[in-house]
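Here it is: the structure, laid out below.
Here is subunit A:
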Amino acid sequence: MTTSTTEATERAKPVKGDVLLEVKGLQRHFPVTQGIIFQRQTGAVKAVDGIDFTVNVGETLGLVGESGCGKSTTGRLVTRLDEPTGGTITFQGTDITHLSRQKMRPFRRDVQIIFQDPFSSLNPRQTVGTIIAAPFDIQGIKTEGGTKKAVQELMARVGLNPEHYNRYPHEFSGGQRQRIGIARALALRPKLIVCDEPVSALDVSIQAQVVNLLDDLQDDFDLAYLFVAHDLSVIRHISDRVAVMYLGKIVEIAERDELYNHARHPYTHALLSAVPEPDPDSVKRRERIRLTGDVPSPLNPPSGCRFRTRCWKAEDICAEQEPPLLQIGAPGHSAACHFPEERDVI
Partner candidate 1 sequence: MTLGATEAQSPEGGLPSDHIAETAEAKQIEGRSLGQIAWARLKKDKLAIASACIIILIIAVAIFAPLIVKISGFGPNEFNQTDASGKSLLDTANGGFPNSGLWGSGMSKEHWLGIEPQTGRDIFARLVYGTRTSLLVALGGTVLAVLIGTVVGMVAGYFRGWVDTLLGRLMDIMLSFPSLLLIMALTPVVADRAKDMFGVEDTNALRMGVLMFVLGFFGWAYLARIVRGQTLSIREREFVDAARSLGAGPAYVIFKQILPNLLPTLLVYTTLLIPSYITAEAGLSFLGVGVKEPTASWGKMISDASNWYEVDPLYLFFPGLALFFVVLAFNLLGDSVRDALDPRAGRS
Partner candidate 2 sequence: ACGGGNDNTGGGGNTGGEGFKGGTMTVYLVDDVEHLDPVRNFVTNSNAIGKLLTRTLTEFKYDGKTKKTELVPDLAEKWESNDGLDEWKFTLKDGLKYEDGTPVKAADIKYNVERGFSPDLSEGSPYPKEMIACQKGYVGPYSPAGNNGGKGCEAITTPDDKTIVFKLQRPVAEFDMVASMKNFSPVPQDKDTKTQYDARPVSTGPYKIQTYTRKKELVLVRNDQWDQKSDTLRNARPDKFVFKFGDDEAVVDQRLIANGTADASSFSFSGVQPQNLPKTNSANVKDRVIEGADQCRRYIAFNQQKPLLKNQKLREALYYGLDRVAYQTARGGERLAAIVDSVVPEDMKGYEADTIFQAPPAGDKAKAKALLTEAGYKGEKLTLGTADSGLAVKAAESAQQAWKAIGINVDIRKIPGDNYYSTQQNDASASDLITAGWCPDYPSIASVVAPVLGPDTTSATPKAAQNNYGRSLVGFDKFKAVQLVKDKDQAVKDWSALYKEIMQTAPLVPTVKDLNVYVLGGNIDSAFPDPNTGGIPDLTQIGLKKAS
């Protein structure tokens, strides 16, 4: 374990197309408690309520959905920052759902996370050098030429001036900060990076820089991304496959173009049609579906199909029976709906 490069070779070499991460029935219920001394549980926020998906080696799975639907929670569960209340997470064949912190250590190198907020994801009291060196520090890894050299290489790779090693995060702009976060995530040559809305907080021009960077890195390092975002355009741009979440459930999952061109779930339809297209003429062309109301509270989600309260196609059965996520249309395309759409949107 001398250099980061040999490091990478020593570890099981991922083969493109293999399943890297498999999530089954993943659940996260946040207990809602009451009481001052003796707390009792009075309910649960069902942030993630039984979802299944896989991420293959080197691919990008996009995860979209409205605010509060459980995207970040999923990301945090996958990186084991949060303890699942149900289901399993299998990484390269190992069940890591409930591994202890010690046992998790080796996997920490393989799964990394990038956060949304470039301000809160960097410790303002540490220099960039320290921040990017933290993975080596924590994992106790020595690199040839010292940590500093490794860090500077990383900085150069993500487009930061290596001489800025000693600067503090507040001296960087949002986009640069996001690069610092990416460098940190890259340090240990992970196989999977969970990107929790890494570009939502950035200006369009900067957003494009970062998206391009992520693209390049994926190619260079054979990375797989679990890419969380609420912006359907960004997701379309970066993902190989896309999963749509609604209230803690995956309602539809498919290959990218399949999903955008042949969406089956009404919710996906609504989402797609709500995106304002930067093209004055298209406004008239596109069909408009306007959802009413807001996402219901995950504290007590609607019975049956969770989308039925906002769905124009809802019938009695939707309240009684929860539609399973079933394959529909092209292979790998599944949707959870009693009355899937037949037409295409875009």
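How were these candidates chosen? In short, all candidates are chains of the complex that A comes from, given by their letters.
The rule is short, and it goes like this: a contact is a pair of C-beta atoms (placed from the backbone, for glycine too) under 8 Å apart; a residue touches a chain by one contact, two chains touch by 3 or more; residues count from 1.
From a predicted model like this one, the values you see are computed outputs, not experimental measurements.
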Problem - Candidate from 1 or 2 that touches subunit A, complex-wide - result: 1
Fill in the blank from the handout: In the complex, the residues of subunit A that touch candidate 1 are 37, 39, 76, 79-81, 101, 104-105, 108, 111-113, 115-117, 120-127, 131, 134-135, 138-139, 156-161, 164-168, 170-176, 179, 181, 184, 188, 201-203, 209, 212-213, 216
